[in-house]
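Every protein chain except one is present and positioned as in the full complex.
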Amino acid sequence: MRRFSRREFLGGAVVVGATGVLAACAPTQAPTQPGAQAKPLGVDTIKIGAMGALSGAHADYGRQINMGLELAKEEINANGGILGSMVETRMLDEELKPDVGVRNTRQLVQDWGAHFLVGVDSSGVAMAIGPILPELDRVFIFTHAATHRLTEELVYDKKIKHIFRISVPVYQDAIVAAYVFRDKLPQARRFATIGADYEYGRAVWALFREYMKRFRPEAEFVAEAWAPFLTTDFSSHIAAVMAANPDVIVSTPWAGEAVTLLRQAVQLGVFDKIQAWWQAMGGSVDVLEGIKGEVQANAFKGKLWATARYIHNYPDTPENRAFVEKFQKRWARFPNYSAETTYSAVYAIKAAVEKARSLDTSKVIAALEGLSLKTPAGDRYIRPEDHQAVYSVPAGRVVMDPKYPIPIVGADLVILKPEDYYRKPPFEPIKF
Amino acid sequence: MAVKKPTLRNRLGLILGLGAALAILLVPPLLGRYPTYLATTILMLAIFSLGFNLLFGYTGLLSFGHAAFYALGAYVCAKVLLAYPSIILGLLAGVVAAGVGALIIGFLSVRHTRIYFSMLTLAFGMMVHSIIWKWREVTGGDDGLVGIIRPNLDLGFLEINLNRPENFYYFTAVILLASIFLMQRIVNSPFGLVLQAIRDSETRAAFCGIPVRRYRLAAFVISGLYAGLAGSFVAPLERAVTPVYAHWTFSAEPVLATLLGGINSFLGPVVGAFLFRLLKEVVVRYTEYWQLALGIIVVILVLGFRGGVVSVVAGWVGPWLRRDEPRFTQKIAAEPAGQEAAR
Partner (left out) sequence: MTVENLIFQGLVGLSLAMYLWLVSAGLTLAFGVLGVINFAHGSLYMVGAYLAYTLYGRLGLDFGVAVILSVLTVGLLGAVMERLLFRPMYRLDTAFQLILTFGLVLIFSDLVKLIWGGLFVIPPVPAIFQGAVPVLGRSFPVYNIFVIVAGIVVAAVMGLVLERTWWGKTVRAAAADREMAASLGLNIYRVFVLVFAFAAMLAALGGAFSIPVRVVDPGTGTALIVQAFIITVIGGLGNLRGAFVGSLLVGVLSAYGTLLFPVFELFIIYLLMAAVLLIKPEGLFGR
């Protein structure tokens, strides 16, 4: 028989010790309190777990998710909670890594005891979380991840009914752009892209070409330059695309990359040559804050078009005004779209639970399907077929407005009906 | 080996070994679902790190490209499970694919050692990453492969439902124990001793007539197989695979786990896998600045406790257990920088 060496049994000792620590991670769910009879749902607190990018280059998006989440929680709890149950939240860093997102989801549900889940910035993370939701039996309302595959493939084709999305996917980035240039730039012929070199950027360019060609058969797609994730300098991409003399550039890098890209485009004199620049998520608050100097100096010459999944200056409704005011008071910043979508996701949960009068997942799913909701971004309707929330965000030119300290998507607003630009089931795969 | 009279050390080892086995067994019934899941990922990281340390601790080669083999295992297993519902076939295919990948990349990489080896493995690993990222017809691009099923484990006479998390966990545990047993045999075989001899002095080993490069390649392939085995579990466990598993930053996980546990101890990587996951698990509950905490721990470990936790504990338990071994951590880099390149 082999002897155990010293190291082996020391190893064993540490394993035993570590298991003790593991035990500390066991569920901390308290048994139902005696006073719970007064609460129709039978629980003191409804736990909403959230996730977003809190580290690395895109950390501001996760922070905005957290701000929207906290604001909704505070409001709901100040007004008596959801059917008498208070809302409790926990936010984790998805690190834009699918494995981390999956681990977080399990931790939130199986360890912390989350009843509902919201958030997620990255498409890859969302696509990895989706398939495990039936096993966990929890509803996840995605509030930023934009890949069409989440709702088209996972919900509509694969029937994973636990997935919902409150934010508009790539339809906004691509198809709205085609409408904008159809209506606003009748003379533009030559289109080019500076694309984010992953699923999102490729899907936007493919969809845009499809619709632009349909609207304007003589349209030409003259150049494309693809920038991988975490590109720090775009001047070679800009110069390459400009060599083809485009009328319009469609650009999909987002967050800090968009700010770098726009600054370098100004530097390279792009806005003297082109008719328009489409910045897909240029209406994001972090991007608007980043390009404030250029907008003030009119460096874009009024040619910068942008949209987002929500813009804080639209619509001019009591709900939106109240939301922006409360948000600014609470966080001293303007709400980004990921804040509004997360805030609205929490209210969608509230509405569905109140309608179902239950926390049972299948009942909540049924209540969410076909739900109509007044949100800061306007009226949202959740399509039963693909669980995609339908609402409309305008696109427009980025300008300064005396009412706001940062630029807004505020001029020449193009307001479309969602049925014009939302893809409808049955879905044809996007070819690119 | 002749029967020896039981010593204090032996008995203690037996008790602790049994204790560890019992602890592994009791995780699902005592702790519930999330800890069971967490423990499953720990077991996977343990397999990954165990193989990794054959190359790092025993052979003295630090690879920054092992994520590629983990990803190869994950993707090939996923493709098999998407086409044909057999977990055995999936795992087998994943391991074989990783082995083939390790043979090719290893064949090229073991021409170098030290920093050049690390850089080569980094380059090859990132090449695999960009293939996975780009070849979207096959790999699903950056969104990855989803909708993978977790079939039952069919042993012919017995069918085990792996969709019960505790069954999947026990299945992983059995595989880990088998991997540990196998690795134990490997490192204590003449082959394992030769690897350590090469690590301690390549020149001396070469003078003894040892085909150094071939031994290194063998160690590389074995560690690649372990990485592929661990990666293959990802597909059925998470039901999705994405390119992040091939990125060089993911290669850092077994490095940190191994370092944490101890590179000089056989079970150090296993212990380290536990500690690494738990550490992060605990830290993220208190702060969003978990990278800072992890970084500080790494720096402290490298500067003060290169033997890892196992060695520290060994130090406490006292010198009555002392058995001197050559230690990689104390190796003095006598060769001046750049000599490698000149060869």
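Should a chain be cited, it is by its letter among A and B, assigned in written order, with residues numbered from 1 in that chain.
Here is the rule we go by: a residue touches a chain if its C-beta (ideal position, glycine included) is under 8 Å from a C-beta of that chain, and two chains touch if they have at least 3 such contacts.
This structure is a prediction, so every number in the text was calculated from the model and none was measured.
When the omitted chain is restored, the residue from A:90, A:158, A:216 or A:263 that touches it is A:263.
Considering the full assembly, B:115 is the residue among B:22, B:88 or B:115 that touches the omitted chain.
Checked against the full complex, the one of B:16, B:241 or B:255 touching the unshown chain is B:255. Residues of chain A in contact with the chain left out of this view: 55-60, 63, 223-226, 228, 230-233, 235-237, 239-240, 242-243, 255-257, 259-260, 263-264, 267-269, 272, 286-287, 289-290, 293.
Although one chain is not displayed, chain B still touches it through residues 56, 60, 62, 64, 108, 111-112, 114-116, 118-120, 122-124, 126-127, 130-131, 134, 248-249, 252, 255-256, 259, 289-292, 294-299, 302-303, 306, 328-329, 331-333, 336-338, 340-343.
Note that in this section only the chains that are shown with their structure count from here on.
Residues 1, 3-4, 9-10, 12-14, 16-17, 19-20, 23-24, 26-27, 30-35, 37-39, 41, 133, 136, 141-144, 146-148, 163, 184, 234, 238-240, 242-245, 261-262, 264-268, 270-271, 274-275, 278, 281-282, 284, 288, 290-291, 309-310, 313-314, 317, 321, 323 of chain B are the ones that touch chain A when the two sit in their complex.
Per the touch definition, chain A reaches chain B in the complex via residues 1-16, 18-19, 21-27, 54-55, 92-93, 97-99, 102-103, 106-107, 109-111, 123-124, 127-128, 130-132, 135, 147, 149, 153-154, 158, 198-199, 229.
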